[in-house]
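All protein chains but one are shown in place.
Presenting chain A:
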């Protein structure tokens, strides 16, 4: 049953409330802060004016469910709180009805300025509604459920319990329920049955009823009732424990029929009379002859009780409430109709125009739609993520619908102010962001408080290459200036060079701290360790060594890589940082929403991101009029691996290879890239991969090639016919590719040609470096110069050079995608195997052309040049 129903204003004053069982005020407060102030509602929460409670997502908090609705115009909120365990289908209806009634009755008082007092005597109305809805709900329950035996028993046991108040309830009704309710709701059920079921052995339910009717009324009805009750009572006494079954089966059936005929229907006697013989026929007991009489009397008793003194008012109330509800319905309908009529619409249109100028217009969804669309487009143009833009607009719309514009205020102006306040609300932090004071509070707590001193832990997460370490160093610098003792922890145990990189930062900072004050140390455990454990150890170390702040650098991870992201949860649990900050690039644009969301959820329940650091803001500008495709590819390079003549139709000709060309052409023609990489095999004569260099070895066989710097390691080298010898036709890029790149390079985009495997004795599959990692190409530095973090790899041959490049790309921390139909192997099997390995072991994305194009629609407008 309902725990509490409250009607409160947006300024926080409770106008009226009804409490059945007391709940903590924190429940409703959390609804207000989370749903109304911080707008953490689920998207799609009701936008329309005066939406019913059913359309507002229920808010759950601490085992309670809250149903709510608002009246914008009057700034009031209606909240119903009940236990989440209960399924109360009628609450929505109750909230809506109460809203209608309350607004109708006290709307005038609510509109008065400068007061919070609303004189209301609402209890009776509320009780009436609860009673009515509960009854219909119970009714529906019994009717809908097929297993009659159980259901029928349920209301009985309840009513039996209700008969005497103390015992705990099975759940449908709360014990705090006012007596009136039971009487009306259950009287015809309870009266015959109460006898056997209740814990009171001596006094039957009838006793209760007489007690009630005693002070009850004075009219003739009361006389009739009084006359009825004794007879009933006697029958109740007669029908002792042994015939409970019969009574039980009879009573609820009666109840149903009676209810089915309507609420205050005076003709209801007839069908009941009709039902009574049926019951009698059903029950095999001898006492069944008594039953019809009992039925009739009970019936009249309830009827009488309704018209008894206390309930007389209720009868009027019923009418009043019904008329209010009906008139509200009619109003709704008529407004719907009037908008349909030609003349009506004409009038309202003129009126609307007039009010648009003068003000005082009540905003509807239609008014806002156009303006909101424009606002949304503008936001999108300004590089706001679509999701964020939509959410923002929805918020504004929700705020505005049903609001009256002020005097001489246009709709546009209203939207602008609403948008402004909405943005301000979003951007204003809930709590203070004074990092230094928070650190002080934790690292050097006041002597009076009971807190123990511990280091303040900040950890930094983000995708690859956004500047985690750089920003960490900046924060560290700030802290050092404020004379803190800082421990920098290298938890990037994955990417090679990460620890050294951090060590360089720390070395420089140390030098700085020598003159600025403060103290900084690096904590590192090398590579391959579990980051979470390193973090945990470092915090313990910092606590014992008296550090004030621990800054934890983590490995960059792609936000959609579930494997890497899942380790964050453990990390958050072990390191238990006070602040988790995510570094995001301003460049990334709309993708940042997805990044933030994925990172936010990755820490497990109960922990989320505390803040963002936006890096590289200087690269963005104000983004006006920028096409999406530009931004999309801002940090993405297209890599064409070895699309050379020898691999297509030359010495290593491959009949499968030409199939990729149209797709590669299309990538070059329709999309813009900040950087295109074209790698070429560039073998000197007598190269280790040439069969001609290994006398006695046939083509496509393998030789053992010892490592150049240590003969302990041996590499297996497959040998091929001579191919890609510089300055031969076979080493040239395929003509279509070549001419396209020639047109693009230096003018439209920068193109880098990587001529790999020039070392006589070491082959190089990967475009990043040779197979023994002795010598690296300039590819990595070229990519870094262009701030590339995502590679789209195409080309030949999937199982060799494409695979090698993709693997090295991931090792170096790039986000690698392979377009499966823009790369080919020598056979379908070898290609499939290579793609499978890449995607499963190395976490490379594999997508085909169609998927790629679906994700990256070609911008409209002239595509060629």
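Following the convention adopted for this analysis, contacts are C-beta pairs under 8 Å (C-beta built on N, C-alpha and C of every residue); 3 or more make two chains touch, one makes a residue touch a chain; residues count from 1.
Note that in this section contacts and distances are computed from a predicted model.
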Request  = Would you kindly match the missing chain to its UniProt protein name, picking from "Eukaryotic translation initiation factor 3 subunit H", "Ribosomal protein/NADH dehydrogenase domain-containing protein", "Signal recognition particle receptor subunit beta" or "Interleukin-1"?
outcome  = "Signal recognition particle receptor subunit beta"
Note = By the document's definition of touch, the residue of A:37, A:330 or A:785 touching the omitted chain is A:37
Option from A:2, A:28 or A:767 whose C-beta touches the chain left out = A:28
Key: Selected residue (touches chain absent from view) among A:17, A:109, A:670 or A:758   = A:17
Inquiry  = With the missing chain put back, one of A:84, A:116, A:323 or A:827 would touch it. Which one?
reply    = A:116
Positions on chain A contacted by the hidden chain, ascending = 6, 8-14, 17, 25, 28-29, 32-33, 36-38, 75, 113-117, 424-425, 428-432, 434, 436-437, 440-441, 445-451, 477-478, 481-482, 512, 515-516
